[in-house]
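Shown next, in structure tokens, is the structure this report addresses.
Complex shown without one protein chain; remaining protein chains in place.
Up next, chain A:
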Amino acid sequence: MAAGGPRRCRRLEGEAARAVLANADTLLFDCDGVLWRGEAAVSGAAAVLGKLAAAGKRLCYVTNNSGRTRAAYTEKLRRLGFPPAEPRHIFSSAFCAARYLRQALPPGAAAYVLGSAALAAELEAVGIPHLGPGPAALPGPAPADWLQAPLEPAVRAVLVGFDEHFSYAKLCQALRYLLRGPDCLLVGTNRDHRLPLEGGAGIPGTGCLVKAVETAAQREAFIVGKPNRFMFDCVAAEFPVDPARTIMVGDRLDTDILMGNSCGLTTLLTLSGVTALDEVRGCQDSGCAARHSLVPDYYVDSLADLLPALGE
């Protein structure tokens, strides 16, 4: 990013767009609302990424979504016409949570997981034993029964991701593990409140489940996902990225842009997702330093706007 001064959220076009893209070696893309919405690619996005790849840029994908494996993401990118990506380019909160636990847990320690089969698969891939995904396996109908069920001795972490099978019974189990010993970790994949669906509706996001567990246990979770910097650290551990030559592209101020700004990256907001421009102006005009840190360097209406800058 340009040295010094507040970020100005300028429209990225013309000569500035050519220069900014030429100066970057690596681009990190959020996915939902940037590359695609549901199963529909954002028009022009695949063409832009194709040109960036042809120009030798490194493309990585950084998503808070914990519901898919990295293999599933490479398949979705292929299906929607994006340049080929290997799993090592995909940084989902599920993959990064597994990496975090591999670092943080002693060998042989297990995780109790409130999450999807994909999250379980990522733990499997790094050799962390786990239990929990899917509907709760209840030894009886009432809480009194559940509380008598034996606990797995090897569990040293509770991991909370997106869990459509979340229930009071699972919350109970999570609380039991967290209270069993002071060194049981509490980790959440991300804090997103909602997963937007087509047409403005949404379903509750992982952040709600993390808050339920934090409240019951009266402690704070370590959050793997954006805006915390752990996911960027995972990228930097895999590839030799230089923050000064890296662009973070996202549609959400309080996750994508905040992480990019915190890590010293150049940040580019696309308006093809959840954020409207007047939200940014509101942050700029506020007297509040925390809200200033949500302001990106640049914006575009959608990735397609970058096509002219990559034309030659």
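What we mean here is this: a contact is a pair of C-beta atoms (placed from the backbone, for glycine too) under 8 Å apart; a residue touches a chain by one contact, two chains touch by 3 or more; residues count from 1.
Please note the rule applied: contacts and distances are computed from a predicted model.
The listed choices are "Auxin-responsive protein", "Chronophin", "Small ribosomal subunit protein uS2m" or "Phenylalanine--tRNA ligase beta subunit"; the UniProt protein name belonging to the chain that is not shown reads "Chronophin".
When you scan A:R37, A:K211, A:R229 or A:R291 for touch with the missing chain, the hit is A:K211. Summary of contacts with the chain left out: across A:A154, A:C172 or A:A236, the touching residue is A:C172. Residue A:D163 is the one among A:D163, A:D251 or A:D297 that touches the chain missing from this view.
Not every partner is drawn; the one left out touches chain A at residues 142-143, 147, 163-169, 171-172, 175-176, 179, 193-194, 201-205, 207-209, 211-218.
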